[in-house]
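Left out: one protein chain. Kept in place: all the others.
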Amino acid sequence: MNEVVAFWILSIIAIFGALVAVRKRNLIHGVFALLVFFAGLSGLFLLLLAEFIAAVQVLVYIGAVGILLLFAIMLTERVTGDDDRRVTSRGWFWGLVVTAAVFVVLLLPAIQQLPPPKAAQTIDPSVKELGHKLMNPYVVTLEVLALLLTAALIGAVTAAQGVRMPKEEDSPE
Amino acid sequence: MTLHHYLILAALLFCVGLMGAFTRRNAIVVLFSVEIMLNAANLNFIAFWRYSENPALLHGPLFTLFAIAVAAAEVAVGLALVIAVYRHFKTVDLESMDTLREE
Partner (left out) sequence: MSLEPLTLTDILIATVPLMLIFATLFAFTTWLERKALARIQNRIGPNKVGIPCTRIGLFGLGQPAADGIKMIFKEDIVPRGADRLFHLLAPILALIPAMLVLCFLPLNFPWIKNIQGLVKPFMLDGAVIFFFAITGLNTLAVFMAGWASRNKYSLLGGIRAVAQMVSYEIPLVLSAVIVVMMVGSLNAAEIVKEQADEYWFILSPWGFTAFVIFFIAALAETNRSPFDLPEAESEIIAGYFTEYSGFKFALFFLGEYIAMFAISGLAVTLFLGGGDGPGVTMNPEDQGLATEAFPGLSAVWFLAKIFALIAVMIWLRGTLPRLRVDQLMGFAWKFMLPLSILNILVAGFAWHAEQLDNTIITVITWVISFAVLYGAASGLNQLNRGKVRPREYKYAE
């Protein structure tokens, strides 16, 4: 019973957050709505007993990606985040049609064709087990991921730094 | 709660993200939308894992963990590119960035 109520509340929060995030004119408000969406999703992960993933979701998405997005907006838009130009793209109508088509034609039939749902098994959520799995069968994946993150770090710094400006532009006379 | 509830929720969230990517002009909002789609996929992974025959294998959380790490790298590089583009074109409007030449 509690689980059903929690599911509905969290899913409404998640959908509401996502909708506001993609449609809000003010980008800073949009980021915070996106963070509400991430938080709702983290709650859903907890409901599915994946507590480590829920913690990582909060840590990575809300703690790191959110801050990064805020900084990017402050660097590119005006500080208030208000966008008073046209925000909708030229092909918005066809975008909506394609979105609806993806949902109705692809996703719903695919979901309905699944075998009838079973009750979930009782499981014992254990971070320790996850850690063992990461260290034993998946250690190569983990290392590759570490390499990818390092490469992304260097790439991001290089891309954002751009071409170094000549020295005289730094000090106006 | 059954698996279908979670799958329909994830599909809805994915479509919200798709809608955002199709209907907004701002590059950063498009990046938001991509994140929403990725997260919807993660929800699917976790839901399938929870209702699977053998959850002790932990395939769902492991895959989600890797997906989150890749998504973090993607955001970092994506935003760096947006900033680099902004420096060049002085805008992040995707529809005005339609040339490869310097103007």
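We call the chains A and B, going by the order they appear; numbering starts again at 1 in every chain.
In this section, a contact is a pair of C-beta atoms (placed from the backbone, for glycine too) under 8 Å apart; a residue touches a chain by one contact, two chains touch by 3 or more.
Worth saying up front: this structure is predicted, and the values here are computed from it rather than measured.
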{"item": "Visible chains in contact with the missing one", "value": "A"}
{"item": "Among A:4, A:97, A:110 or A:127, residue touching the chain not depicted", "value": "A:127"}
{"item": "Residue among A:52, A:103 or A:138 touching the omitted chain", "value": "A:52"}
{"item": "Interface with the unshown chain - residue positions in subunit A", "value": "2, 28-29, 32, 35, 51-52, 55-56, 58-59, 62-64, 66-67, 70-71, 74, 79-80, 122, 124-128"}
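Note that only the chains that are shown with their structure count from here on.
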{"item": "Centre-to-centre distance between subunit B and subunit A (centres being mean Cα positions), rounded to whole Å", "value": "6"}
{"item": "Touching residues on subunit A, where the partner in the complex is subunit B", "value": "3-4, 7, 11, 14-15, 18-19, 21-23, 27, 30-31, 34, 37-38, 41, 44-45, 47-50, 52-53, 56-57, 60-61, 64-65, 68-69, 71-73, 75-77, 83, 85-92, 94-96, 98-100, 102-103, 107-108, 111, 114, 117-121, 123, 129-130, 133-134, 138, 141, 145, 148-149, 151-153, 155-160, 162"}
{"item": "Subunit B residues within the subunit A interface of the complex", "value": "1-9, 11-26, 28-29, 31-33, 35-36, 39, 42-43, 46-47, 49-51, 55-56, 58, 60-62, 64-66, 68-77, 79-84, 86-87, 92-95"}
